[in-house]
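One protein chain is absent from this view; the other protein chains keep their places.
When the chains are written out, they are named A, B and C in that same order, and each has its own residue count from 1.
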Amino acid sequence: MAVEVGRLLSVPDTVGTARWFGRLRFPILRTRVTGFALVVALLLLWECSARLGWMVSQNWPPFSLVLTATWRGLWSGELAAPLAASMARMVSGYLIGSSCGIVLGLLLGTVRVLDRFVTPLIEALRPLPLPALVPPLILFLGLDDALKIFVVAFAVVFPVVVSTVGGVRDIDEVLIGTARTFGASRARTLLRVVLPAAMPSICAGLRISLSLALVTTVVAEMIAGSSGIGYTILQAQYGLRPEEMYAAVLCIAVVGYLLNMGFVLLERRILRWHQRADADV
Amino acid sequence: MSAFLSVDAISKTFTVGKQTLSALGRISIEIERTEFVAVLGPSGCGKSTLLQIIAGLIPPTSGRVMLDGKAVTAPPRDMVYLFQQYNKSLFPWRTVLDNVAFPLEIQGNSSGRSVRQRCLEYIAMVGLSGSEDQYPWQLSGGMQQRAAIARALAAEPSVLLMDEPFSAVDALTKLELQTLLLDIWAKHRLTVVLVTHDVDEAVFMADRVAMLSARPSTIASVTDIALPRPRDTIATRESASFLSLRHGLLDTLLKKDRPGPTPDEVRVTMDGAAHG
Amino acid sequence: MMKHHVAVAAGMATAAWLIGAHPAQAADPIKLKVGTQSLIDTAPFEAAKAQGYFLAEGLDVEATSMVGGAATLPALAAGQIQIAASNMVSILLSAEQGFEFKIIAAGDTTADAPPDLAGMVTKPNLVLTSGSDLEGKRLAVNTRKDGIWLYARQWVMKTGGNPDRVTYVEVPFPQMIDAVQQGRVDAAFVVEPFLSAGVKSDTVHVVAWPYSAVLSHAPIMEWVAAKAVIEANPDLIDRFSRAYNKGADWMTRNKGSAEWVQLISSYTHIASDLVQHVSPPLFPTTVDPAQIAKVAAIMRKEGLLKDAGVNTDDLLYRTVLPHAQ
Partner (left out) sequence: MDRTGSRLLPGLVSFVAVLAIWELAGRYRLVNTVLLPPPSMIAATLWQIVRTGTFLAPLGQTFLLLFVGYALACGFGIALGIAMGRSEPIYCFLEPLIELMRPIPKAALVPPLFLFLGFGATMKVTIVALAAFFPILIATIQGVRGVDRIALDTARTFGCPPVRMIFKIILPASLPMIVTGMRVGLGLGLIVVVLAEMLAGEGGLGYLILDMQRSFAVRQMYAWIVILAVAGLTINAVFEFVEARAIPWRSK
């Protein structure tokens, strides 16, 4: 008897996926085992390419050396300390940027006049790439933490503003009307009705900016300053220690993966009331 | 021996986690060409599942569906399904005209003017002339369902499967659409299977009403509706035989064996009201 | 902004002294923000820091190190840092654009003879002895309009080639050896430690030492401060310069020793066995005005500076002039 896809998915296969790819006899294909196998296979390919001389370069260490460098760096603190410094900057910038973004988004979404005056400015600033912004910013913020935190916050603000404004605009008039008939003040309506109702959209923006914050932190650290994982990457590169550079990149990848996962879990708690077809963990 | 559309010992079980849920247990029914059959049952009895199996949208766990002597394993071309959720069934990215043209496109005869002409005819048939260039969100619920009906007709099916098609429109529109559909059924000599929980609708429209039991559903009874055709929105509903059939079915459905008013009593009341 | 910084620090120190919070010390060390780069060129600064020379001068140096030096001079102009390390070409370029800087401590220069801190390399089988051999070929430089590019062009010209017939490809230093080996460029003008690593692994060989060939004792990196800062705090600059020069002497004295290797390895992150192979630059304590003028002349020739250009003598503060010693 053929195994039905519907059973494996725990829901009736009403969409007919089974017919799309034939009937699957191997439940393992529906788990991430294959995906991790792919990752392992690619890493093996990396190892072989370096060990067997398919790619000869001082900048191409075998993956096993990268792993040992990661292990060493994390325990000795040579990697752990910059990672912690980067995370601290990232979190500060992210918190500042996202709270500013939500407040600004709520204001722009509800106050028409403000929207007309401010949005064009935001739109003009948005496409500016980070490296182009650094020189004028150095003027006011120096080279250290203030600069980097600002740059991260700056990168985070835009997606959050855009998604907050979008969320606020999409709120059903009925909802706001309901709150008003109960005699809620404008400010209360904003906090108690508009904000929660726009939350799904805000969360989408917050999530995009989370990975953006990580990337920006690293790039900012590459441009200026002498600490953090971005600086470590460059220093390892210029110190001819490619395995340490890749170790740092590996750390960023893992941290990014974990951050995203953590965010999705958090989002599920915050948005328990909100149904979404989301299997992106 | 074999009818035009035959449902042969269909059963369906779903597995949710480690639990198995038996939705349908051995259902058989034979439907003749141009017959109008209503499937009536309490909510959650698996009416829609049955209809989707007939449509070939989901496979049965056991049993089979035969259409004109051929087993149904995928949606057959001359069978069309009309969903309750017209707002999701109509493609929002297509105008009314393009929605109606969809089946023609799929069947591969989407050649120029004649297609447009034919679509406009179907649109006119459901009373939507003038709205052909509008997008679904610009139409009211009733109009959307009319568009869905026009699209179903455009496929020129011989069988129309309807899943509570009027349960989401307002009461008056519902009456209009029922009559509209009966007209179309008669004119196009369609075979119709209508799933509904509305006893009134089932009796008013169908030739036969199959009543499903609670889960796992089986056919509890099949009632012939010998009301004369064409049926009239108001008069048919006031006839004694209509009321009696309605009473009987409602009685079974609600599983109340309290002594209700007899059909005669009802008629008296109704007549009195009509004459008063 | 900087003035505030120093003033506040000095004020606080005075206050502390008046109140008698630290009766044993004359004053708390003065905070000084320095922008540096993690290159071998800045070793004296690191030596002075490690040996405690700055502290002995009453300076609490806070260093921000940058891999690319592009941000240091703007930060200096903005008053976000008081002293910065920058390469000679950038200093001259910035001077022409109206940045008022002065060189307050000598950085490093090439020696009389090769090996330099940077060399031109090709694949081992390629024979390339003069600039004319390089014509029609691709040469990797880190950035155009910068020191490496400038000296490469001069070398081509000096050895009988036309520098305009060479294609200059911008390649970051760490990727240069790969670029040569993979044949993406024919030659590369690459700095240490990539130079030594490449030669050691037999992937490339050195064909020329353009720095030495063009200009002996070519100034590479210098330490600069804003004119306003210097005028406001001549004492601060003196202290920095004294401590830094001690660091430079330390580097010269201990050249090649285990401590020397350890120091360079610690802040550049270059493996110590590789540091041993590196041929270090000279770390003088004075700057020869004639050398700066020569660099400026080369830049004028290449169109990097206008003819009217900068007065190079104005660039040198008394702490780097020979008679000050």
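Throughout what follows, a contact is a pair of C-beta atoms (placed from the backbone, for glycine too) under 8 Å apart; a residue touches a chain by one contact, two chains touch by 3 or more.
The structure displayed is predicted, hence computed values, not measured ones.
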{"item": "Contact set of the excluded chain (shown chains only)", "value": "A, B, C"}
{"item": "Hidden partner chain, touching residue among B:L21, B:A71 or B:I106", "value": "B:I106"}
{"item": "Among A:G53, A:P127 or A:G183, the residue in touch with the chain that has been omitted", "value": "A:P127"}
{"item": "Hidden partner chain, touching residue among C:G58, C:P74 or C:G161", "value": "C:P74"}
{"item": "Residues of chain A in contact with the chain not shown", "value": "9, 14-17, 19-21, 24, 29-36, 38-39, 42, 55, 57, 59-60, 113, 116-121, 123-132, 135-136, 138-139, 159, 208, 211, 214-215, 218-219, 222, 230, 233, 237, 242, 245, 248-249, 252-257, 259-260, 277-280"}
{"item": "Contact set of chain B toward the excluded chain (per top definition)", "value": "52, 55, 57, 74-77, 79-81, 83, 85, 88-89, 91-94, 102-103, 105-107, 135-138, 155, 161"}
{"item": "Sites on chain C contacted by the missing partner chain, in the whole complex", "value": "70, 73-74, 77-79, 90, 93-94, 96-99, 143-146, 169-172, 174-175, 178-179, 182, 184, 304"}
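The criterion applied here is as follows: only the chains that are shown with their structure count from here on.
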{"item": "Chain labels contacting chain A and also chain B", "value": "none"}
{"item": "Most central chain, Cα average position", "value": "A"}
{"item": "Chain centre separation in whole Å, for chain C relative to chain A (CA means)", "value": "38"}
{"item": "Distance between the centres, which are taken as Cα means, of chain C and chain B, whole angstrom", "value": "85"}
{"item": "Multi-partner residues of chain A (each touching 2 or more other chains)", "value": "none"}
{"item": "Multi-chain contact residues (two or more partners), chain C", "value": "none"}
{"item": "Of all residues in chain C, those that touch chain A in their complex", "value": "35, 38-39, 63-68, 71, 74-75, 77-78, 80-81, 173-175, 177-178, 181, 193-194, 197-198, 201, 203, 268-271, 274"}
{"item": "Chain A residues within the chain C interface of the complex", "value": "56-59, 134-135, 138-144, 222-226, 231, 234-241, 244"}
